[in-house]
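Incomplete set of chains, arranged as in the complex.
Naming follows writing order (A and B), and every chain is counted from residue 1.
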Amino acid sequence: MQTHKAKRVEITIEAVMERRLSEALEGAGVKGFTILPVLGGSGRSGRWSREGQISRASGMIAVVCIVHPNRLDPLLDAAFAVVDRHIGVVSVTDCDVVRADRF
Amino acid sequence: MDGILALALENLISPIILFFALGLAAAFARSDLSVPEAVAKGMSLYLLFAIGFKGGASVAAHGVDATLLFSLLAGVILSFLLPFIAFALLRVLTGLSVVDAAAVAAHYGSISIVTFVAASSVLTSAGLVFEGYMVAVAAAMEAPAILSALWLVARAGGPNGHGGGMEPGLLREILLNGSIVLLVGSFAIGAITGQEGLARIESFIVSPFQGVLCLFLLDMGLVAGRGLRETRGLLRPGLFVFGVLMPLTGAALGLVAGMILGLSTGGVMLMMTLSASASYIAVPAAMRVALPEANPAIYLTLALGITFPFNLTLGIPIYLAVAQAVTGG
């Protein structure tokens, strides 16, 4: 099957920042993304878990975003403007997609 | 004094406190007991819905007191004011940075709805009535403290030169916070539909209320206990002292406000409780957006791990005894 090169960006960020991040991504011309729930994790700010939480204050989400390689830089710039001061992690992986026009 | 002790003791062996203690103990013992996030959130929706509706229906039944507006105003002023006191106390008692101290201060200016609910349960058990609109006062006190905290940070130059300026949209987000909207909305619907509306849903919001509150406090105990366990070492004595001193200071101001307003004994006690309590829903979320540099472990642990249990166990009986002594109720 004919595939095309793309980039898979995975951003783990605080749940309260969801709206701001997605607006920034849309601003950077990103055509789509997927938000996954996160159960818990660990990092410099310690261990946390979602169980029993009642507010969105201490939860995180993971946003997965597949883009054409030449959209990567604007995406990272936009994402960093949001993530910068916040708890969170950004990673980028090479991937192959099938319908290239979609990204 | 004996009365307070007896009341405190009776309060301590009430199911809701014991379930909170069970949650704390289970978390410390590293039991895997846990409440799913969705269930915890469902219970909090239920409690907001019930407390708001009952408050509204009670206002519909007893008519709008002339003091309603003044009480709302007093609540807003208290919420603006308390963070400054908290901030000053924190700078004296602890070595927290400006940003951390401001974030903590915001929590103490705002309120904890579960503490309010626990206090009103105690009032009901003691056969005391209170102004139904105190629920609306609680809602009015949720947000102003956040602005005070941002102002405190801005005055100090803001973190990393980002300035403490209010991000556009944040104010709206704070005021339209889900728990405020549900509380105020249910209050309004209760006020509109009145006793007739209450009659239709009474068996949903009145009878199971105490039981849901027990399960909810079990969960709060679990969350508080996990927080305390993870942050051992973070809670230096100064912070601990603040976590107990601040609610007493807040309660004193609440007492003054309640007396000036001429509230009933129950109303005064609730005003004290609101001022004494620290937010753990609306404010933490707002702080993550507005002051992400502030360490969430500090403010969550203080509010949920120190001040909440203090209010629940000793604070509430004290506030009631003082309110009774002062109002002669």
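Everything below uses one rule, namely that a residue touches a chain if its C-beta (ideal position, glycine included) is under 8 Å from a C-beta of that chain, and two chains touch if they have at least 3 such contacts.
Predicted model only: the values in this text are computed from it and were never measured.
Asks: Each distinct protein chain appears once in the view. How many of each does the complete structure file actually contain?
Replies: A x3, B x3
To be clear about the criterion, only the chains that are shown with their structure count from here on.
Asks: Please work out the Cα centroid separation of subunit A and subunit B, and write it as a whole number of Å.
Replies: Using C-alpha averages as centres, the distance is 34 Å.
Asks: What residues on subunit B touch subunit A, complex-wise?
Replies: Residues in contact with subunit A: 34-37, 40-41, 43-44, 159-160, 162, 179, 219, 222-223, 226, 230-231, 280-282, 284-285, 287-289, 292-293, 295-297, 300.
Asks: Where on subunit A does subunit B make contact in their complex?
Replies: Residues 14, 16-17, 20, 45-59, 85-87 of subunit A touch subunit B in their complex.
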